[in-house]
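Sharing a structure, written as structure tokens. Questions coming.
Yeah, one chain of the complex is gone here, protein chain that is, but the others are all in their spots.
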Amino acid sequence: MNEEKPKLIVDGKRLDGRSFDELRPIKIEAGILKRADGSCYIEMGKNKIVAAVYGPREVHPKHLQDPSKAVIRYRYNMAPFSVEERKRPGPDRRSIEISKVSKEALEPVIMKELFPRSGIDIFVEVLQADAGTRTACLNAASVALIDAGVAMRGIVTAVAVAKVDGQLVLDPMKEEDNYGEADVPFAFLIRSGKIESITLLQMDGRMTAEELKKALELAKKGAMEIYAVQRDAIMRKYRSEEEVE
Amino acid sequence: MNEEKPKLIVDGKRLDGRSFDELRPIKIEAGILKRADGSCYIEMGKNKIVAAVYGPREVHPKHLQDPSKAVIRYRYNMAPFSVEERKRPGPDRRSIEISKVSKEALEPVIMKELFPRSGIDIFVEVLQADAGTRTACLNAASVALIDAGVAMRGIVTAVAVAKVDGQLVLDPMKEEDNYGEADVPFAFLIRSGKIESITLLQMDGRMTAEELKKALELAKKGAMEIYAVQRDAIMRKYRSEEEVE
Amino acid sequence: MNEEKPKLIVDGKRLDGRSFDELRPIKIEAGILKRADGSCYIEMGKNKIVAAVYGPREVHPKHLQDPSKAVIRYRYNMAPFSVEERKRPGPDRRSIEISKVSKEALEPVIMKELFPRSGIDIFVEVLQADAGTRTACLNAASVALIDAGVAMRGIVTAVAVAKVDGQLVLDPMKEEDNYGEADVPFAFLIRSGKIESITLLQMDGRMTAEELKKALELAKKGAMEIYAVQRDAIMRKYRSEEEVE
Amino acid sequence: MSEDILLDIKRDYVLSRLRDGERIDGRRFDEYRPIEIHTNVISKAEGSALVKIGNTQVVVGIKLQPGEPFADTPDRGVLITNAELVPLASPTFEPGPPDENSVELARVVDRGIRESEAIDLTKLCIEEGSKVWIVFIDIHALDDDGNLMDASALAAIAALLTTTVPAERFGVGEDFPLPVRDLPVSVTSLIVNDHILIDPSRDEVSVGQYFMTITTDQDDNIVAMQKSGSYLLSEEKFYELIDVSIARAREIRQLLKDV
Amino acid sequence: MSEDILLDIKRDYVLSRLRDGERIDGRRFDEYRPIEIHTNVISKAEGSALVKIGNTQVVVGIKLQPGEPFADTPDRGVLITNAELVPLASPTFEPGPPDENSVELARVVDRGIRESEAIDLTKLCIEEGSKVWIVFIDIHALDDDGNLMDASALAAIAALLTTTVPAERFGVGEDFPLPVRDLPVSVTSLIVNDHILIDPSRDEVSVGQYFMTITTDQDDNIVAMQKSGSYLLSEEKFYELIDVSIARAREIRQLLKDV
Partner (left out) sequence: MSEDILLDIKRDYVLSRLRDGERIDGRRFDEYRPIEIHTNVISKAEGSALVKIGNTQVVVGIKLQPGEPFADTPDRGVLITNAELVPLASPTFEPGPPDENSVELARVVDRGIRESEAIDLTKLCIEEGSKVWIVFIDIHALDDDGNLMDASALAAIAALLTTTVPAERFGVGEDFPLPVRDLPVSVTSLIVNDHILIDPSRDEVSVGQYFMTITTDQDDNIVAMQKSGSYLLSEEKFYELIDVSIARAREIRQLLKDV
């Protein structure tokens, strides 16, 4: 929508030199906080994000308890210094919506029925934002849930696909998000190493039905790569714990 | 108080051609909402208002319950687009005061003691505002209460009287409200077709004691006419239900 | 920090003619409110403050109760007209902090364990502010607590010391507070007529360790004088009650 | 629980005395408790008054500052009235943003001042369309022993009478007294059974919050009314209320003449 | 408690009918309830529409006023969409600031309008960099019998189609019709077991809030999507949803042509 749109694809490469189906560099570390029951730090491009999980624990006030299953909370929050123009602290409409769809992406994967009357709280702090914070946060939250020992039906892995200069690209960074024609964040449930279903799906921009189907394929490819990094982070944490024992 | 005050009475008639003791056109329809237990749509001049009643129903949280009678809530709310300059959503001081006096106008007429521990909620949305929204809202709320089957000691009927260009006029419209010398909204309890007492009474402007007494007589005349329209709306609703059965 | 700093000490005297170790005029009256269980009015320089104590009384909602002791609340509030530029009603960050440290100054002196499950509320309204409102408020709150008959381990007495033009001065007034180099509010527990310990201590500005120690001595001298006025106010109230009986 | 019982006992006592034609504190039905007006109690404010009616105490402070006029009255000052029912003043007041009671209190006091045109707002224009005086009336309750309404209204007009417009401080000319040209007075009654109890005390209100406030100007015009409370008011009582409110207001207005 | 039991019974009923391949109100799976669009219902607004889908009713009012542009789009109007799920419309709506449901509703409707570039915001510049038109889309729910989303989106675009820019009132030229150049339409489905239920009614939602909203423009491009609700969506269903949503949107767009 903005006029001074720069060219985003030059000589078949993206501005940061990536090919269309290439992820940004990604780094995941599990178990980085002491107080939280589970935690994870992720860097995905220039995004820097910390996720923490508390619970299963008691729910206050009591009337919010569910006698048949755990109550899940998800809070997406941006640090005031995480973006170019200082963000006022506290939730805005954007983070309220992201928190809602992110909670709904994780909820069907968590075995809530194992923890009646209890609460599982997932808090995600964006310390530095580039583009794709909601998907990066979900990737970190998934690992933090596993680090906390919360029983899950699988792992949730998320990535966005954008359309820029008419081309579908995986894992868009800031410029591609700002000036692109469309952005489609996906999250998937991966079980036994295979993508089983979609847990988050939003879209804004303009795409044909055909393009959307291609976008899904591209996202699935990216998700499998991220999944490997998530898995690796969990294994490292698990091994370091074994060493201690 | 405003300087560019227009002449409000020309050749013994009001700006919209009404005589001093004439109501604006009024239209009432009961039972227009599915979800609410009782509802009513009213047009009174250019005012367009929807009222809904929920209850008697459970009160949450419990400590707000009254073991001896129903708790009444009344929420007067203006849609952002109901007035010339967009109104910010949410209650302002004016609507908090109107909600309070309107609740107090209905409360002594509702047989609260029949519904211990329960709540009766009256919600009124002003979709388009002219003048006299608080009285029009009460007229709609009364019908919605009856539509909901809430036991009442009678019906509440409301109308304002203004003083414009030195003359008392019934049911003022916007210009008369803005530039008039005084505005007196009344609500009455009508039982067995007769006005029994006053349930709402406010006033701002300037009137002598004598004028106030005349204003009351004028309001009573107007109220009886509105009462006939309320009654008619209830009968129509009742008949249409009978036809269905 | 401000540039147009006036000279604050002229010919060895302060701007209002006081010597360095001299308090502002102080006036205390106990039991000035009917509704509160205990109350006190204080004037300390140009400060005018009313304190009220309610309790021990029931705590709502119940989950805020402490089964082993009373819960103490302290609310420091400034009237909008108490300062040169009208203050917006409601708590700001400054009054939240003052309320916290003031509560903590009184809490170890109140025999909370005598009143399990109950609440003791201390409300202090600054009607006119000069400087040293937090210390003046504590002096009034102490007397109000005793007036309310709340069991105490002693009395709390508070006073500030400032550094102005390189000189330590007792009980600074507005100009000394604005243009001085440091401000140190103290509150003490006084028992059996002797200062036993420090209950409030804050500081901002710049002082050497040596100066701080001298400031403490100066504050103790001032506190003993204020204590005499507090004591006198309590005695007067007690006597007037006896006369009534 | 014990509070409820206490309230029941009070109510029964008030009602039984009323049956004998008496008020619990021995006042006539149309009699105010003793009224005190102390002005200039807050020197930081541009005007101020402490009013006591019996044990009820209210402080009102007036602050003025330059600000923008409303678009439809570009040459007039702006009046803003705010009431803080601080928890110091009553065990039933809670900290927090104004509830419906403090909003109503502020708005009824505001209407009395505004509709009587007590303040000549046309004299409070600094620069037409861009800069006028904003007059803040801040009502601060200290002790609520009943009838905060009349105490607040009285303190407001008394404070306005002693207000100086601080033009020098804001560099817009010389200070001048706030132009006050009317003396609106509120009279609040409690309607119980067939009685009208002027200036109800808190103990009397144990029977229920059945209030009527009528504010009149110095020419005995009614400038504001507010039925407050869930009750039915008969026409006859309404007429009585007008007459008694005008009479009492005249007497209270005399007290203001000495301010 | 009885509410929960009622909900259970409804859910069982919906599911058992689904097992027989039927919806409880007899509709086909891809069939909307009757749709009514009434425009210009609020004359105080610059544009307005009341939309009914079955018993669900929503009013949208459009207000415009001059204001500041965003720093990065100095020559474009600003679009602000707000939804009020007022407690009148459903026993589950509470008074108070917008909760996550009304925020989501407003943002999804907003995205459909914004991403389809339905409003030509470049025509809403008054003075580059300092003054542009702010377009307020206010969604006001009246009766929530399911699928407020589609009713709101439809009412929004219908209201925009009838909007006049009130330039004269603000002294910035002559009034002109709001430039609307696309017709985004939202189609919401409920995914339950292996079925896609278009335009779910409230009773159907008793099985769970498993929604998918797909908004398309007049060229059948997808401009906005929102999976809403805690459930797992298969790829196959996703593809089906795209196709059925495009088809239904085309039909609904015909209704808009008559506005």
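Note that the chains take the letters A, B, C, D and E in the order they are written out, and that residue 1 is the start of every chain.
The definition used in the following text is that contacts are C-beta pairs under 8 Å (C-beta built on N, C-alpha and C of every residue); 3 or more make two chains touch, one makes a residue touch a chain.
None of the values given here were measured: they were computed from a predicted structure.
Contacts of the undrawn chain with the visible chains, over the full complex, involve A, C.
The residue touching the chain not shown here, chosen from A:K7, A:R35 or A:H63, is A:R35. Only one of A:P6, A:P25 or A:P80 touches the chain withheld from this view, namely A:P80. One chain is missing from the display, and on chain A it is touched by residues 33-36, 46, 48, 50-52, 54, 57, 75, 77, 79-86, 89-91, 121, 123-125, 127-129. Chain C meets the missing chain through residues 1-2, 93-94, 96-97, 99-101, 103-104, 107-108, 182, 184, 189, 196-209, 212-213, 216.
To be clear about the criterion, only the chains that are shown with their structure count from here on.
Listing every chain that touches chain B and chain C alike gives D. In terms of residue-numbered contacts, C-D and B-E present the same interface, as over half of their contact pairs agree; the other options in A-E, B-E or B-D do not.
Separating the centre of chain C from that of chain E, both taken as means of CA atoms, is a distance of 58 Å. Inter-chain centre distance (chain B to chain D, centres taken as mean C-alpha positions): 27 Å. Under the contact definition stated at the top, not a single residue of chain A touches 2 or more other chains. Each of the following residues of chain D touches two or more other chains: 98.
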